[in-house]
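Excluded from the complex is one protein chain; the other protein chains are retained at their positions.
As written, the chains take the letters A and B, and residue 1 is the first residue of each chain.
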Amino acid sequence: MKGMTLIVKKTTQLIAGMIFMYGIYVIVHGHLTPGGGFAGGVIIAGSLILITLSNGGDFLKLIKEEAGTTIVESLATILVIAIAVSGFLFGTKIFFNNFLPKGIVGHLVSAGVLPLYNIFVGTEVAASIFIIFLSLIIFKEESKE
Amino acid sequence: MNPLIPLLVVIPLAAAFLIMIIGRFIEEFNKYFASLVLLVLTCISFYFLFTTGEKISVYKVGGWEPINTIPIGIYMVMDGFSVIVVCIINLIGFLSVFYSISYINRYTAGNYFYSLFCLLIGGMNGVVLSGDLFNIFVFLEISVISSYALVAFGVESNELEASFKYQILGGIASFLILFGIGFIYWRAKTLNIADIKAAFGTGSDKTTYLFIQILILSGFGLKAAIIPFHAWLPDAHSSAPSPISAMLSGVFIKAVGIYVIIRLFFNMFVISEAMAVLITTLGTLSMVIGVFLAIGQWDIKRLLAYHSISQMGYVVMSVGIGMILLSRGAKPEIASLAIAGGLFHLVNHAAFKGLLFLNAGAIEYTLATRNMKEMGGLAKSMPVTSATSFIASMSISGIPPFNGFFSKLIIIIAAVLGKFYLLAVLAVIVSIITLASFLKFQRYAFYNKSDNNRNQAIKEVPFPMVFSMVVLSIICVLLSLLVFPEIRDAILAPAIDILTDPVKYSTSILVK
Partner (left out) sequence: MTAYVMCFILFLVGLYGAITRRNLVKIAVSLSIMEISTFLFFALIGYIEGGVAPIVDPSDPAKIYVDPLPQALVLTAIVIGLATTAMLMAVIIRLYRKYGTFDIREIKNLRG
């Protein structure tokens, strides 16, 4: 698909980085402020979609991007399930247990396993929404030829 | 706290995403890996079938123990009723996946098929095993969205239109259920099924209670395809690929429709006579209208889909008779007989309807047509398909000594003993019309003389399809042994005991 003019490209290159950092902030502070995995993941996906829309790309490049993103998404989901099952092996033998040490209330490194869950769920949600966008564009490109 | 209970949900979910990664690099990996995963699940569910018996196993996810005897965690419950449905889901799932090893060669995206199939099985296991109301909703949505994608799998115009109709009606049903859950949380301030029964107590505030019951019955009735909510079923079940039709019609409308209605109405709500009469009326209407709509069909899979509506009407009518007798406070023996007939017919219908859809798939695989007027004379060229189809047709019509006869007999005897003579007469008439419809199917598909000269090129279908059909027909014959008292007491009696006893479910869970 065609890209956009030079002004749009330069502006989005400046802004997309800041949106990405804001998304990471929302994910990592998920146990202290509202937000967490889902909301932060959608923000990161927004910045990726912005860059793809303004730069365009031909058909083969889009298909390679989609293959790579599918692998990232499946890997993140398997890691979430692996953390949930690892409550069986370490600590007590209960599924989904919170077995790392919980620190002081209000600090960044605290609350056991929860920040790890937030990071992997955020990665997976961002990859999923980016794949939905890429599939619809690939379908349109494919039927134009 | 048995650690095998959450494994029934975790293994299919992990397998679905593993297939997506590894299936890109190795070609034949996904078919055999999916069959292996489902074989492991079947073994676990049969282990539970032989060891559960009378006790109720509770698994508290995350290890959150009750505080001041108020449950604060999410519970997963395995008792006598859910172990029967879990066995049906995993066994018929394994046979469908094995059947599709050779059937999937008609489509090109086999990777996505097995991944979606594992998500469907994982979602259904989660619905059956959950003891918490919102957990049922989340797993219901996982399995329902997978089934939307699977119905539209081969993207031709018929299948896309069927999937669109299915999605709109399914979406309305999901939001009705969510509204009902909101009302229940507002009144009872808790989401645990056993705790809600203790909080509702003696039926406070009659209008809100009736409104909640009607919302829940409408939402889950749309998923179970009872009249008047049946409009999506013939299109969706006839356009899907054949192993998916067998899963949808044989397992899905039972596990997310009828199972949840029976569980919520017996173990969560206080039974009132008005709702019981309404449920029995809906069941009888489904039974009669379904079979009258099925007579004039010439497409094989639409014929089988309409008969699904009729047989589900048998189950709902029988359970409704049990509810009416319990709410009047009569002796519980006749109510237990009615509910036993309903559950036995549920298990039988999964077996023979799955076999019938697999047969229709085999005919479609060799002849590439679904119209009964274009077939004929297949009995000599496809012997295994013809023999298994004969066994399944005799089962669904209620001919002894196959399993359909015994379950329909128990339902009719229970209706006569409870003095519902009109319902018994209707059940017999519908059974005779079902026999007529299936004799037409047998004659046109297998025993007619075909007028085209193409019988030379037709041979039997490949080995995985033959294996699944033969195993299902053996199960059809073996299930008729369930009518003997010793085997019935081991398998069906714990389920009926949990449903008819008003306090056993809630007190067993809350005390642990």
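Definition applied: a contact is a pair of C-beta atoms (placed from the backbone, for glycine too) under 8 Å apart; a residue touches a chain by one contact, two chains touch by 3 or more.
Note that this is a predicted model, so its numbers are computed, not measured.
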{"item": "Residue among A:4, A:71, A:108 or A:136 that touches the chain left out of view", "value": "A:136"}
{"item": "Absent-chain contact - pick from B:1, B:172 or B:367", "value": "B:172"}
{"item": "Full-complex contact with the absent chain, from B:297, B:310, B:385 or B:434", "value": "B:297"}
{"item": "Omitted-chain contact residue, chosen from B:161, B:205 or B:273", "value": "B:161"}
{"item": "For chain A, the residues touching the chain missing from this view", "value": "33-34, 36, 38, 105-106, 125, 132, 135-136, 139, 143"}
{"item": "Touch list for chain B against the chain that is not drawn", "value": "134, 138, 141, 145, 148-149, 152, 155-158, 160-164, 167-168, 171-172, 174-175, 178-179, 182, 185-186, 191, 234-235, 239, 297, 302"}
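Quick note on the criterion: only the chains that are shown with their structure count from here on.
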{"item": "Chain A contact footprint on chain B (complex, rising order)", "value": "1, 3, 6, 10, 13-14, 17-18, 20-21, 24, 59-63"}
{"item": "Chain A residues within the chain B interface of the complex", "value": "67, 70-71, 74-75, 77-78, 81, 84-85, 88, 92-98"}
